[in-house]
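Other chains dropped; remaining ones untouched in position.
Here the chain labels run A and B in written order, and each chain numbers its own residues starting at 1.
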Amino acid sequence: MKSLLLRQIIEGALLLSPTPLTIAELENLFSDSERPARDQILATVEDIQLDCRDRGYELVEVASGFRFQIREKLASWMHRLWEEKPKRYSNAMLETLALIAYRQPLTRGDIELVRGVAVSSDMIRTLLERGWIKIVGHRDVPGKPALYATTKEFLNYFNLSDLGQLPELKVGENMEANVHQPTLGVLESASSEITEN
Amino acid sequence: MPPISPKNNQKNAFPRQVEMPFAVVQGQKLSVFPDDLYIPPDALEVILEAFEGPLDLLLYLIKRQNLDILDINVSEITRQYTDYISIMQDLKFELASDYLVMAAMLTEIKSQMLLPRVSEVIEEAMDPRAELIRRLQEYEVFKNAAKNIDKLTRLDRDIFLARAELSGPDPVILRPTVTLQDIKKALESVDERSRLSQHHEISEEIISTRERMADILSRLNKQTFVTFGSLFDPIEGKLGVIVTFLAVMELMKERLVDIVQTDSFGMIYVRAQEL
């Protein structure tokens, strides 16, 4: 296959697909007889990325593959198209999400223990419905509470390709100098607990 | 019903058994509290709504005084905290049980601090504040993490998907099938959800005690007594224990359970009340 056609097909598919596409999915666009080598597809993707340098859009890799997106610096103009202000999420929801993201997998009880307040089932349901979290199992204690973890959609939404790209956990400015050993212990074990999706 | 009586606490606040500066402001040690606790009552609801819970409220109280989490003066913070709580209750503002749980915990720590110490040297591990400090620090870490997540580049706020359609005749595309029932169910679930979220967060969380009351009732019957202790599940930790305790007290107040103890320090039994 000519490299120009190959490039056009990949460009077209990435603009048409509502979800990011993996290299494997790009391979599947081609019949067995015409399918290019994986390296060639990768090289083409890189080519397209370079070509977008000066464009209003870019080709980026997020958790579930490659997607075209509009550059962040253009956001204020794009909002004029969308008229309404983007939805804000409550602190309660963000705190719950942060705990699930950094401490996954964990139960609702675990979240309540750290936040010191009950976590409404409504909030968990909203996060589940949004596709940001999923149940990955149940803890083997009485009641068998569900264990929650974040999804690839969560990473996609926040423009991340993996959990390692989450901002580092930091203690507050006032406390930086005198963090206690036990706290650090907790933080370290937290990161080792995170498993890839 | 709450396990503490904030008004009384306030009267004998400042036992001053340990003279310890609770704040260093611009190099000056302060051991007397600035008298700026007054908050107009109508602002309270707003303020309480701004907090994500008792830990958040505590953090605010500590930060507002420029106090170091590691060096909090428990009696002072307890006094301020219970002041807030009691004003709320005076205003008949329905408080989440979580706030009462924290008040109980603070009072417990405070009383432990008042106990005579065996040794002059207070070991770090023996400090009754240690657990509270650990929780405050841990909560603060995630409060910050939540702020950072909010700042991450986000789809449909900072970036947008770039899409284009296919030109030409409509291809034969296998698209998801949808039934009318799917649509009906979807709307019912939205309605259900928006109805639930109309209560604001705090009154919603009262449910946790009420939920626990229902759980306990469903485990009891009129014929047999169960031991008071069996109602508690140690796995739930301190918070769970206190919520269960509050739930049993509430059940008693509403005359839904009988509690029997035949001799002092003997076993306590609970059963559902005959109607």
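General remarks:
Keep this in mind: a residue touches a chain if its C-beta (ideal position, glycine included) is under 8 Å from a C-beta of that chain, and two chains touch if they have at least 3 such contacts.
Note that the structure is predicted; figures quoted are calculated from it, not measured.
Counting every chain in the structure file, the complete assembly comes out as A x2, B x1.
Definition applied: only the chains that are shown with their structure count from here on.
Per-chain Cα centroids separate chain A from chain B by 30 Å. Within the complex formed with chain B, the chain A residues making contact are 12, 15-16, 18, 57, 67-72, 75, 78, 82, 86, 89, 91-92, 94-95, 97-99, 101-102, 109, 112-118, 120, 122, 125-126, 141-142, 156-160, 166-167, 169-172, 174-175, 178-180, 182-183, 186-187. Of all residues in chain B, those touching chain A in their complex are 52-56, 63, 68-70, 96, 98, 102, 133-135, 137-166, 193, 196-197, 201, 204-205, 207-208, 233, 235-237, 239-240.
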